[in-house]
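Only one protein chain is missing from this complex, and each of the others stays in its spot.
We call the chains A and B, going by the order they appear; numbering starts again at 1 in every chain.
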Amino acid sequence: MLDFLYNLVVAPWVGMLTDPLFLGEVVIGGVLAGVMYALVALGFVLIYKASGVFNFAQGVMVLFAALSLVGLMEGVQVNYVALVAIVLAVTGIVLWSGEMALGRGIGRALFAGGVAVGAVKLGAGVLLPRGIMLGAAGLIGAGISFKLPLWGAVPATILIMVALAFVIERVILRYMVNQEQIILFMATIGLTFFLEGFGETVWGSNVKKLDIGIPDARLDLSKLALPGAAVAAIFAAAALASVALMFAWRVRAVRSAIDTSKGLVQPPLIGPASLFFGMAGLACFLARFFVAGDAAFVKGKAEATAMLFASLSWFGLALVATVALLALATWRGRREAAEDHGADVAPLHYGWFVALGVAGAVAVAAGIVWAVRSGILINGFELFAAAMAAILVIVLAVFFQKTRVGRALRAVADDHAAALSVGISLRGIWVIVWAVAGIVALAAGIIWGGKSGVQFSLSLIALKALPVLILGGFTSVPGAIIGGLIIGVGEKLAEVYWGTAIGIDAIENWFAYALALVFLLFRPQGLFGEKIIERV
Amino acid sequence: MSEAQHRRIGDTVLKVDNISLRFGGVRAITGVSFEIRQGEIFSIIGPNGAGKTSMLNVINGFYHPQEGTISYKGTVRRRMRPHEAAATGIARTFQNVALFRGMTTLDNIMTGRLLRMHGPAMRGAKRLGTLGVPFRPLAAAIDFVFDLAFWGPAQHEEIRHREVVERIIDFLEIQAIRKTPVGRLPYGLQKRVELGRALAMEPDLLLLDEPMAGMNVEEKEDMSRFVLDVNDEFGTTIALIEHDMGVVMDISDRVVVLDYGRKIADGKPDEVRRNPDVIKAYLGEAH
Partner (left out) sequence: MFYREAGQFKSSYAADQAIFPIAQDRVFVIAIIVAAFALPLVITNNYWYTAVLIPLMVYSMAALGLNILVGYCGQISLGTGAFMAVGGYSAFKFTTVYFPDLGLVFIYILSGGVAALVGVVFGIPSLRIKGFYLAVATLAAQFFLQWLFNKVPWFANFSSAGTIEAPPRTLLGRIAEKGGTLEILSVINPLVASPRAPPENRYLFGLALVVVFALIVKNLVRGRMGRSWMAIRDMDVAAQLIGIRPLQTKLSAFAVSSFVCGVAGAMVLFQYLGAVETAAYSINESFLVLFMVIIGGLGSVMGSFLGAGFIVLVPIFLVNVLPGIGITLDVATRKHIEQMLFGGLMIFFLIVEPHGLARFWQIAKEKLRLWPFPH
């Protein structure tokens, strides 16, 4: 029993701390997995923010986008007749669900035409014996085949996703304007099934490889070299900063920051998180001296230095995080206090925050340098994924906050009817938002597909994205990212360290959901979401 | 006031003492105190945003005031949950009718009987009082089994309550819409059904939030008649929020006036009507 307790509570930490290089790798791997989850969650957040619909089909949109991309790149054989049929049918559907009676009539006719042509093709294919097919079916059998390179396929897929958004809006969303959220949610479940079947019928269901030209291999960063004196200076600064964190609570500015923010803004997890990282750093350093096994004594100067760097970079991380969040909280808290009481709030000295923040950043930099020099392994492909995600997030954040369309999107998310009454075209907004979500899905599809091949299981990612949303809040773009990171890292840590310690594998399957459950019970709106108030 | 009315009004049943309610920076109610006496019709009036509905929500247990206490039937409390309030005999209607739209009128009013709907086993356990408390889970299980069959005691219970509900339906003259889903009823009738549901709880204190909103003159007369009858026949204490001054002055025994969350007048309708603060609140300053 004691054994089990030891394995459960102590052994994982020991495992983590005795090989910080490996821990770093696991964490980075987790971060990168988290980025991928975050990308999918981002699509959810977009649609939810702008149309109040929880789009369960986001995962399958990722799959669909990836399938289309790969399909286009592998080469498409489009039979002329089939092409005509498809174009007719789709145009028909779109027009049919339009507003003008004339358009509707034409749409019906076109759709019927498309179906008829398709039936002829299908019938000819089924009924005519092979011989006649090959011979006289020059008309029916001919087609074009083309292959697109990556830089051509991507825009083409974007077009496909935009068209998809259009069709979804026309055929589904417009009929559901005033329905309850539950009904819309279930409709997206139906859409999921439909798109999955459709995608695989059109593009085939075998696993496809997606090659986007970035090698999925380790990067060689050992060329980054720093002179010894610089390293020593960094080390000293980092040491000071880390010590400072231990006494941060005694600094009046920090205390008053907490006081001002209390009750108005509750930065979740700051205290525990920074404490955790700080303690992790300290423990890292002390571990080597006390941990059992052959490493009871520090072996040589190099290892001691390695431990020191590892611990200090954790400290530094904690410091940066704490300071950033506290500063944010203070700023917001002071703003709200000023609104409430008038400008009679005591001025704060932000100098402290800046100093501590810089020191922490330096410590983190030191850690990174050390890690790189020690040969930590970073995968080039995953770095690309992270970069892409970061760019997307920034672009989207700017889009929502600064542009006119973004403001309209936020209005629609708040209240459909009110948005309509100020003249915002609901349906136009929806098309835009679903198209953007489709593009985000494409980005996610490229990354996931490039990593593990394009296959059916891609659509199961949607299920993983749900806990990310719970953690981050349904309406928050940064929340999706941070939630994704937490889940990605947490999953990997749980799997690698607790899994091997207690001997259970596949913890990954449900860890995310357990975490989400905990959040649901204590903070259902997530870290950054809006608190749901029910009015009577 | 007539002799008859004096006779039926008893001691204080609800005392609200120095209640303050805040939502973040917004002060909804500040230092409001008043008393409601047993058997009287008590009106809470005031301009929009004065905090009237918030006051009812506090009495009901939906909101918890930051300061002050409420004593109801002698028990002092500050925090109570709505279903506890219901269990102690407080029933309530809402400004935006809060009916169960998926159910018929009959079913909606029947839900009002839920608190009193126990199977025979539970009733026996309750009769044993505190002695019977450990038996209650067992009693609930036995009743559940009867429920499964909807037979025998369960069915008799159901019918008994149905008779009570039919009496209420008669009283409110809504027999014709008994089986109509309430979502299809016009607003005025929905309000009547909601009143019926509140009455089905056999409350001691009935809180009505703008029961006459959106009604024409005849409907208002009907509703006023219902309110007075309920007070007369069952002796229920009634607290109502209302904007129509004519109605308030006609049927209330006493009135309290709120403005910006504070009490500015309290007393008999005639006194309140002549109070200069009240006039100022409603009509604004004269220049």
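As a working rule, contacts are C-beta pairs under 8 Å (C-beta built on N, C-alpha and C of every residue); 3 or more make two chains touch, one makes a residue touch a chain.
All values reported here derive from a predicted model rather than from experimental measurement.
> Have a look at B:Asp17, B:Asp107, B:Glu221 or B:Asp244 and name the one touching the chain we're not showing.
Counting the whole complex, the residue in contact with the absent chain is B:Asp107.
> Identify the residue among A:Phe22, A:Phe166 or A:Phe185 that touches the chain left out of the display.
If we include the chain that is not displayed, A:Phe185 is the one touching it.
> So which bits of subunit B touch the chain we can't see?
Within subunit B, the residues that touch the unshown chain are 60, 62, 81-83, 85-87, 91-92, 94, 98-103, 107, 110-112, 114-115, 117, 144, 147-151, 154-155, 157-159, 162-163, 197, 201.
> Determine and list the subunit A residues touching the chain excluded from the picture.
54, 122, 126-127, 171-172, 175-176, 179, 181-183, 185-187, 189-198, 200-201, 205, 463, 466-467, 470, 504-506, 509-510, 513-514, 516-517, 520-521, 524, 534, 536
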